[in-house]
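Omission of a single protein chain aside, the complex is shown with its protein chains in their original locations.
Chains: A, B and C, in written order; residue numbering restarts at 1 for each.
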Amino acid sequence: MMIVMKEGATAEQIDAVVERVESVGCSAHLSRGELLTVIGAIGDRDRVASLGLEGAPGVDHLVPILKPYKLASNEYRRGERTVVEIDGRLIGGDHFATIAGPCTVESREVMIDVARTVRDAGAQLLRGGAYKPRTSPYSFQGLGEAGLRLLAEAKQETGLPIVTELMDVRDLEPVLGVADVIQLGARNMQNYTLLTELGRAGRPVLLKRGLSATLEELLMAAEYILKEGNPNVMLCERGIRTYEPSYRFTLDLMAVPVLRELTHLPIVVDPSHAAGKRSLVEPLSLAAAAAGADGIIVEVHPCPDEAICDGPQALYAESFADYLRKLEAVAELAGKTLAAV
Amino acid sequence: MMIVMKEGATAEQIDAVVERVESVGCSAHLSRGELLTVIGAIGDRDRVASLGLEGAPGVDHLVPILKPYKLASNEYRRGERTVVEIDGRLIGGDHFATIAGPCTVESREVMIDVARTVRDAGAQLLRGGAYKPRTSPYSFQGLGEAGLRLLAEAKQETGLPIVTELMDVRDLEPVLGVADVIQLGARNMQNYTLLTELGRAGRPVLLKRGLSATLEELLMAAEYILKEGNPNVMLCERGIRTYEPSYRFTLDLMAVPVLRELTHLPIVVDPSHAAGKRSLVEPLSLAAAAAGADGIIVEVHPCPDEAICDGPQALYAESFADYLRKLEAVAELAGKTLAAV
Amino acid sequence: MMIVMKEGATAEQIDAVVERVESVGCSAHLSRGELLTVIGAIGDRDRVASLGLEGAPGVDHLVPILKPYKLASNEYRRGERTVVEIDGRLIGGDHFATIAGPCTVESREVMIDVARTVRDAGAQLLRGGAYKPRTSPYSFQGLGEAGLRLLAEAKQETGLPIVTELMDVRDLEPVLGVADVIQLGARNMQNYTLLTELGRAGRPVLLKRGLSATLEELLMAAEYILKEGNPNVMLCERGIRTYEPSYRFTLDLMAVPVLRELTHLPIVVDPSHAAGKRSLVEPLSLAAAAAGADGIIVEVHPCPDEAICDGPQALYAESFADYLRKLEAVAELAGKTLAAV
Partner (left out) sequence: MMIVMKEGATAEQIDAVVERVESVGCSAHLSRGELLTVIGAIGDRDRVASLGLEGAPGVDHLVPILKPYKLASNEYRRGERTVVEIDGRLIGGDHFATIAGPCTVESREVMIDVARTVRDAGAQLLRGGAYKPRTSPYSFQGLGEAGLRLLAEAKQETGLPIVTELMDVRDLEPVLGVADVIQLGARNMQNYTLLTELGRAGRPVLLKRGLSATLEELLMAAEYILKEGNPNVMLCERGIRTYEPSYRFTLDLMAVPVLRELTHLPIVVDPSHAAGKRSLVEPLSLAAAAAGADGIIVEVHPCPDEAICDGPQALYAESFADYLRKLEAVAELAGKTLAAV
């Protein structure tokens, strides 16, 4: 932590800061410039932060130097990338995977139908929501446990591993019964209760970036899971909130190469929710793959006009195989091998 | 819902949309302009929304006309404002109240000390966190149930009602044992599990606006609570995320008069977290009162330099009475009476 | 324009709005719902807007239906895309082009050196700034007319058309003397003086999106140029301002497919300025091409460490040909032919 003193800071004020830094077992290192003094507090970042020096006499501002996340950082794995294995499918490192399926589980017929389409086209994992976070209390909230049972059937039918969302810690047991990957939604990215329980559960996690979460906050949320001993965390960019009114969310594809420089964890992109519109899903998917994403999670439906939820953004099942071929071609150009099945 | 058709939409496409609108029991009303046609779908907003017409052939975009929240709207109460009563203290309508206390409950001594300061200065409610949502898993996470016991002691000692945060639905029982108002933090504004349980619990709720929540989303979160039969919801503006790097969050004081035009619920402002810096707390508090806020929630500490958490933004206990006098003077200029004790 | 009346609007208030709409030669069309009435004002958008009905008694809010831009819209060209020709190079429609060069013109030697690298690798146009908009008055502001002369030399030497920025309307004449495309910087996107003069000058324009301009505002800025009779406008996405502190700007690649649905004008992406960092430029360039961009404008320097301006984001000249091969491969996958030379 660097502590930048004000231009007029007195020797007493500087000494007082040094003393407080040393009082928590850190060492202080002075750098006197022409106009002002900077104190480097060397040692544990959290202990220096706990001193609350921002308000102290003579202090202008603090500049953190060390990153606040440890286990999620590239330094921790010395540059080796995490490859998550889900029932034989690989994601991360050089391995690219596609997760596809309906937004929400709505009926046995649709679920099995989509599952077959997704498998036949060559996608690696099947998605589907049994619990749906909805802005309105008057909207359909998902089939719940009945939805989980349909996911289990689809898995048995197609052999595809299942990705599904957990919203309430009290539903952890039934979700663990069917999910190969547990998705944590954007609105729950800083739900520390859920993060900790998912860390303990040990099942792979697809952690979606919050609507206005910084990359650092996303990595700190991952750190909550990693800290409990679960190394299988995949990060998911799904659009952030900006001033632009033309889209639901602004898909932040810069996050892909920037996260790659910060963390060893796989990076997945969800183009469907930001777009909210089918025609944008393909160009955004290709762009994500070109930017270096390790995977895509995308919505597919046999008859989007009749979907209960988010139909306008779902790809038509009949065109999914074509879409997947283009996506894989771009991923290969970006240096990926296709995930083994 | 108005459905705006594309310029080149055909008669067949228009008919198809009309048919689908009528299929869910709504009526369709055509408005043909020189360049394009707009279809007014008259009837239940949610049913029309569930049709997913955004992607339908010939449709350009949809414009919602009715607000998605009902119980939270000014129309629902026909202009009458909600006044929440907490053990004799009133907030909302013409009544202004101040909620003050330490960021986090840290020790018996500090808690009782602050509680007395707050009561003696004339504030109406006492705040203090036993469960703390922290960005880092390595930071202090609150005293938990031990913290709740200290809050109960402070209440007994001073007679002040208690405002404290709930983070995990599994802690609801112990929190109900001491809290007169349950705070829902910004990161949990769209935690639908917690919203629903707080609606059922019936205790007054202080609902903080999410870091990037729109006013409509804030009111929809309130709707989750109201829908379960709990009318005592107070909204809290605490700063939003913008591009400006000079502050932790940008306190959005426009939300105060705009929310007043949308909802009957009381509006509280938290200047401490956005500021992150003591010197900004007073001007922002006065500004909030001048903008028409129904209350302020603010952090006070006898010795901020030694606070475990957020010391730099806490007001000094010794200057709190002066601060409160100025705040009340501005609130009176803005048309408020001071909350009865 | 749809005028949404308040729930309690009286018949008199509705009549008054209808009368005002008709007073400017538009017709009014009533749509009465269960709760409220919507008035469709049919006719010229700008004339209805000029009535300032937002504040009128009984009016809740206005919803514009027609887009405010005309010449820039896809409807205006009935779906045909604009292809800009610059001295034989094509950009737009199926044609992809790369514009490359140093950030700023700094010396004869560097300028000629980069120009040759760019030409030999196969890029279509040469960029270089003689006038530089700088946040600080203490920073290097460009070589001015001396820089223009060096650009003219580079053009003569390599045959590449020149793209350079105009900042001050008083410099229009000298810039017209050398520029094949005049760039209008992000900070000047709403400099109506410059937009109008560039419309009159008739030279192709590369119009950069403002740091927080909406797509609609970008198209309205283009409309200023088009309205003066200059059809050769290329739009350029170069990063927008968001809350995320990890990047200089957030490159908004959603703008590419969304603009394509709104306008016939070519869409260029500048990955260098948003990234501010060389390692991000290639993945972002590939992503832009995959998203359907019609061109890329990118910074290249023989010795970035010694560049006067923005060296850290410039590609090394020695790796530029490799970069261009990958970029072209992705553009072809996205359906482009490479621009003819």
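One rule holds in what follows: a residue touches a chain if its C-beta (ideal position, glycine included) is under 8 Å from a C-beta of that chain, and two chains touch if they have at least 3 such contacts.
These numbers were taken from a predicted model, which means no experiment stands behind them.
Every visible chain touched by the undisplayed chain in the complete complex is listed here: A, B, C. Of the listed residues B:D44, B:D171, B:D252 or B:D305, the one in contact with the hidden chain in the full complex is B:D252. Residue in contact with the omitted chain (choice from B:V84, B:L148, B:L286 or B:V300): B:L286. Contact with the chain not shown here comes from a single listed residue; of C:T10, C:S27, C:S107 or C:S139, that residue is C:S139.
Within the entire complex, the positions of subunit C that touch the omitted partner chain are 46, 50, 52-56, 68, 133-141, 167-170, 187-188, 190-193, 196, 210-212, 217, 220, 223-224, 227, 241, 276-278, 304-305, 307-308, 310-313. Annotation for subunit A: contacts to the undisplayed chain at residues 2, 4, 7-8, 29, 31-36, 38, 40, 42-43, 63, 65-66, 75, 212, 241-243, 245.
Counting the whole complex, the residues of subunit B in touch with the unshown chain are 212, 214-216, 240, 242-247, 250-258, 261, 274-275, 279-280, 283-284, 286-292, 326, 329-330, 333-334.
What we mean here is this: only the chains that are shown with their structure count from here on.
Distance from per-chain Cα centroids to the pooled protein Cα centroid is smallest for A. For the pair subunit A and subunit C, the distance between mean C-alpha positions equals 31 Å. A separation of 26 Å divides the Cα centre of subunit A from that of subunit B. Rounded to whole angstrom, the centroid-to-centroid distance between subunit B and subunit C, based on C-alpha atoms, equals 39 Å. Subunit A has residues 212 in contact with two or more other chains.
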